[in-house]
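Pasting in a structure now, in structure tokens, and then I'll have a few things to ask.
Coming up: chain A.
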Amino acid sequence: MSVRALIFMILFAPSALAQGFAGLGSEAEGYLLPNPDTRFEFPRDHGPHPGFRVEWWYLTANLTGTDGRDYGLQWTLFRSALSPDDRPAPIWMGHAAVTTPDAHFATERFARGGTGQAGVTAAPFEAWIDEWQMTGIDRGQLRASGPDFAYELTFAADAPFVPQGAAGYSVKAETGQASHYYSQPFYDVSGVLQLPGGAVDVSGQAWLDREWSSQLLSADQSGWDWLSLHLDTGEKLMGFRLRSDLGSAYSTGTWIEPDGTPGPLAPGAFVAKPLRFHRVAGREIPVEWRVEVPEHAVDVTVTALNPDSWMDLSVAYWEGPVRVTGTHSGRGYLEMTGYE
Partner candidate 1 sequence: MQLLTMVIGLALATALWSGVQAINAEARASYDQAARALGETQFTQLIPEEGNTIPTETFVALRRAGVLVSPLLEGRLQLDDENYQLVGFDALTAPMGLVPNEAQQQVDIVSFFAPPYQIIANPEDAGRIRGLTDATVIAVDTVSPGVLLTDLYAAQAMLVRGDEVSRLLLLPNQPRNGTPPDLKQLKLVARSPSQGNDISRLTGSFHLNLTAFGLLSFAVGLFIVHGTIGLAFEQRRGLFRTLRALGMPLRMLLVLLMVELLFVSLVAGGAGMVLGYVIASVLLPDVAATLRGLYGAEIDGTLSIRPIWWAAGMAIAVLGTAVAAAGSIAKIIRMPILAPAQPRAWALLSERRMWLQGILVLALLAVALIASQLQGLVAGFALLGGLLLAAALALPIILSLLLFLAQHLARAPIPSWFWADTRQQLPGLSLALMALLLALATNIGVGTMVGSFRTTFLGWLDQRLASELYVNARSNQEAEVLQSYLAPRADAVLPIWNIEARVAGLPAEIYGIIDHATYRDNWPLLEAADSVWQRVASGDGALVNEQLALRENLHPGDSLELPGAWQTIVAGIYSDYGNPNGQVIVGLDALVKRFPDLQRQRFGIRIAPDKARALARTIRDEFGLPAERIIHQAELKSFSVQIFERTFTVTAALNVLTLAVAGFAILTSLLTLSAMRAAQVAPLWAMGLTRRRLALLELLRSSALALMTLVLSIPVGILLAWVLLTVINVEAFGWRLPMRLYPTDWAWLALWSLIAAMLSAAWPAYLLSRKPPAELLKVFANER
Partner candidate 2 sequence: MTRAAVLTISDVWKSFPGDTGPIEVLRGVSLDLPGGDTLALTGESGSGKSTLLHLAGALDAPNKGQVSVLGHATHGLGDSQRAALRRDHISVVFQQFNLIPSLNVRDNISFQARLAGRGAPEWCATLADKLGLADHLTKFPEQLSGGQQQRVAIGRALAGRPALVLADEPTGNLDEATGDAVLDVMLYLVRETDAALLMVTHSKRVAGRMARRLHLRGGQLV
């Protein structure tokens, strides 16, 4: 999602930051641009797409422990190209986190491409950085660890991969910025979380996002709110809202049927409004939302499991599990950035 682009921009293009956000949108020279006519081809597209500036493998999971408590976890690998021809090799970054109702653990890793320290292979699928790894894509293992936590999960999904936007061409702004974007929201997962209090057996659902682009942002966009929801009906909802400096917001999303059939939402069809703010890391962050998708009769309240799910890393943002109540019930993940 767009937040990752922001991370990369802050991390790897400080000069662009200094010039304002305008930089990233226009500095696509030499890089490939997303093409609306491109169709996904698997397993090839599970692998990296050199030539595009940024790309990620982004997995979030909503879990329930044998102790009855809710948990969330995140496993992310980002690829950031330093040049269109990968000379020098790209930079890889990993983020991992575990959220409990009263604690949040997050850590990060960095690596240079080309050495084997980090990378992704399409078939057999493997994505890794240091000892963190995701092995397999239809089913497989996932693991990561930090100074104060570790996890190891198995995952499996029978449903097809879901293209987001127009057949996988996901538009981010009215000015045309876009990405290639597909998801696998149907993983069943189980495994063990190692936490400071001890090990917890967990099981639940996970959602994988795959996205790549070279030019994601429009000049005036300042931050994003992104949601992925597992509804108890078996339907899934992905929606995001790109906030503009000008006060307006560009929002869109995808309604996913239980069989995986995507229903792209028109711009503005996904409506999200903050209900309650929470002070974390010196900022006011909306940790409760009213989300409406009128065409699917959705009017729900989305509440953070742990309002302090702050990713205090090289680039800081809020990311954590949420509960859904209202016309629909369920759970999911919320990601927010650009709140200063």
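How these were chosen: all candidates are chains of the complex that A comes from, given by their letters.
Going forward, contacts are C-beta pairs under 8 Å (C-beta built on N, C-alpha and C of every residue); 3 or more make two chains touch, one makes a residue touch a chain; residues count from 1.
Keep in mind it's a predicted model, so treat the numbers as computed, not measured.
Q: Name the candidate, out of 1 or 2, that touches chain A somewhere in the complex.
A: Touching partner of chain A: 1.
Q: In the complex, go through chain A and note every residue touching candidate 1.
A: By the definition above, chain A touches candidate 1 via 11-15, 82-83, 87-88, 91, 107, 110-112, 115-117, 128, 130-131, 145-150, 194.
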